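A single protein chain has been removed from this complex, and every other one stays in its place.
Note that the chains are named A and B in the order they appear, and that numbering of residues resets to 1 at the start of each chain.
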Amino acid sequence: MLTSILKRTAVTAVALAGLTTAAFAQLELKIMAPAAPGGGWDGTARSMQQALTASGVAKSVQVSNVPGAGGTIGLAQLATSNKGDGSTLMVNGFVMVGAILLNKSPVTLAQTTPIARLTAEALVVVVPANSPVKDAKDLADRVKADPAKVTWAGGSAGGADHILAALFAGTVGADASKINYIPFSGGGEALAAMLGGRVTAGVSGYGEFEGQIKAGKLRVIGVTSSARLANAPDAPTFKEQGVNLEVLNWRSVVAPPGITAEQRKTLGDAIEKMAKSKEWAEILKARGWDDAYLGSADFETFLKGEEVRVEKVMREVGLVK
Amino acid sequence: MDTLLALANGFSVALEPTKLLFCLVGVFLGTAVGVLPGIGPALTVALLLPVTFKMDPAGSLIMFAGIYYGGMYGGSTTAILLNAPGESASLATALEGSKMAKAGRGGPALATAAIGSFVAGLIATIGLAFLAPWLVEIAIQFGPWDYFALMILAFVTVSATFGDSPLRGLTSLFLGIMLGLVGIDKLTGQARMSFGVPELLNGIEVTTLAVGLFAVGEALFVASKRLREPEEIIPIKGSLWMTKQDWKRSWAPWLRGTAFGFPIGALPAGGAEVPTFLSYSTEKKLCKFPEEFGKGAIEGVAGPEAANNASAAGTLVPLLTLGLPTSATAAIMLAGFQQYGLNPGPLLFAEKPDLVWGLIASLFIANVMLVILNLPLIGLWVRLLGVPQPWLYAGIIVFATMGTLAVNPSPVELGFLFGFGYLGYLMRRYDYPVAPMVVGLILGPMAEAQLRRALQISLGDPMILLENPGSATLLGISFIALVAPFVMKGMNRFKAAED
Partner (left out) sequence: MTPDNPARGFDIPALVVAGLLFAAAGIVLYDISRQTIVSTYGVGPTAMPYVVACGLGLLGLAHLAVAFRGGLPKPEAADGGAVAWIIGGLVAFVAVIGLGGGFVIATALVFASVARGFGRRALAVDLAIGAGLGLVIFLVFAKLLTLLLPAGPLERLLV
């Protein structure tokens, strides 16, 4: 008896979460997460679903998953099957820019309709606490002296971490094509390699290393934001150390190609309303994401800049021929 | 002593009625989703995350832990009853378990899996509470070369146990390794064996191959010989419960499985598959009834299931002590911690002892709840096998497709599932073992990635594998395991000649 009540409570809690909507909203949206359930983009999509319905911006939001190939499979589907569909959005981000080049995707982000940039996370370069490398200059000297000897641990090849390592080498005047970057599957493995002293430096989103940094097991060489992070005032930026390096791992939403200007405005307004709602602010806080809202037009310009930059780096590293 | 005190304090947190409730909900949900192929604890926790972020942190983390352990229990049920291993760690369980189920010994198989999981979970959780700080120091010293050597050991021991024809076993294994090449190469990011098909870029999903070869292939095979020698599934033959003999044959595999599972699970890249494979091959070697292996030996269920559960607890060692998420589920649990602004790691033990020890205590409680929940269910599960054969197999097929579709709703993925099903049918007809193929798909890419990482760090010098004591030892054991059977055979022949 108790069990069945419990089960029902849990079940209704799950079922109701997406349904508490304000009565007046009429918008019905579909959000595609171009990743498997449980991943980062899926988390963004489901959080948006929650914020859009809870704040009353949309009447209903359905999340679907089209996983595979750094999101490019979902991208292809958005550009073909959803063409001209003004009620569908897709979550994407910085990583997709690289994945498109790497996977030689026939569809690019230029074919989508940018709607908004939502969040951004600064990356961080760390070394084990007992490492002789002290700061960005130290690391730069070593990379310049012998790039092979400086091993970098981070996420997948061609992802944000890899691009940062290459940008760092390029910025300090070393040969970016010679960096010794070792991709690990999942943050845990890269972190273990760092703590075990197997690699020289590690790259990841700040949040992933935060616990170890605060525990004193890892030392921050630099963060990639323009100013010091609010939650880590002791961690120096690269900029202040004279390395002109700024990389943000951002997440955004885009709409299919071929929608009307009016549809674009409706979607843009809805997402703007969501991004400024208190429900979204709560989610950002709970998930540890930084608000990086950019409206449709600004985001479009920003996106073009990122595409150029990433392509240049990937050519230098030899990931794209 | 401090640990004991802290643990007692943890129990006082975990035994609060509301926490017990959360734990119960967790184990219930976990068992329910663990039964579904393709939907593991990671996905469940991920889907629940947005719902729980307004709940009490301790409560929802306890619930997640319940789901985690529950999922491990549930996974064995389908592997045994339906021959559909829903996750790669249940593969070894399916090998003997499904044979036992068809012979009317599903009850004892499920029981030894449940009790084995309980024993392993209990011992491993004790290990988590008392050994975690030391174990993790050793674990992070494991470099890519050590992992590579560990994979080689798993390869060698497992290959020795598959089928009576080395040629057909190796063929199956190599086809699996070939499938493992498909997709984006982890170290350079370029596509291999994908031929411009976008769906291939993510590689072949282990569960798709396993469920296709095992469940779908089996259904086709049984149907094909239905008229000639109809398969008789006996839901219950003899005792539903474990006999004295079963107990006697199970306890040692439980302990050995735990001994494999817990430490390897605690390694950041150890995973749950390697210990189950090692346990399976060890039990096959040590079993007093080797002729039963392949026909439903209880040791082959008891060992791997214990290893599977112990490795789940092992995964929590780096998660709680260092904040290292080393499995998909652990990564999601970490997200669960972080949404309350908690960062697992050494500081968490100091800052929030109630929460950490409450969580560890609730793992004990979850374990007890699970065994109480699962044992009475066995009778019910086994009766499922009494469903008329056409419906049973039709149901198995529906079940197989559902898991695939939920994770990746694409017709292409379904095509793979059924293609592998047909392949599994052909392999059964010509007496090729199917399990090595899945083993190849799991271990091949892991071994390759670790070797290449090792060589990248050593700048191409292969001696790194022998210079490190860990990898050198493991490779040495692998070498002995590889040549020992031949040497033994030679010695026996020598002896026979002398007589």
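A few remarks follow.
By definition in this document, contacts are C-beta pairs under 8 Å (C-beta built on N, C-alpha and C of every residue); 3 or more make two chains touch, one makes a residue touch a chain.
Being a predicted model, the structure only gives us computed values, none of them experimental.
Only one residue from B:20, B:170 or B:384 touches the chain missing from this view: B:170.
Residue in contact with the omitted chain (choice from B:101, B:219 or B:324): B:219. Touching the missing chain, out of B:17, B:376 or B:411, is residue B:411.
Although one chain is not displayed, chain A still touches it through residues 11, 14-15, 18, 37, 46, 62-65, 148, 177-180, 318-319, 321.
Contact between chain B and the absent chain runs through residues 33, 39, 44, 47, 167-168, 170-171, 174-175, 177-178, 181, 185, 187-190, 192-193, 195, 216, 219-220, 223-229, 388-391, 393-395, 397-398, 401-402, 405-406, 409, 411, 414-415, 418, 421-422, 425, 429-431, 444, 448, 451-460.
Rule of thumb we're sticking to: only the chains that are shown with their structure count from here on.
Averaging C-alpha coordinates per chain places the centre of chain A 31 Å away from that of chain B.
The part of chain A that touches chain B in the complex is made up of residues 3, 6-7, 9-10, 13-14, 17, 36-38, 42-43, 46-47, 50, 64-70, 72-73, 76, 102-103, 105, 148, 151, 156-158, 162, 180, 182-189, 191-193, 195-196, 198-199, 207, 210-212, 214-215, 217, 283, 286-288, 319. Residues 21, 24-25, 28-29, 42-43, 46-51, 53, 139-144, 184-191, 198-199, 201-202, 268-269, 318, 322-326, 328, 330-332, 335, 338-341, 343-348, 407-410, 449, 453, 456-457, 459 of chain B are the ones that touch chain A when the two sit in their complex.
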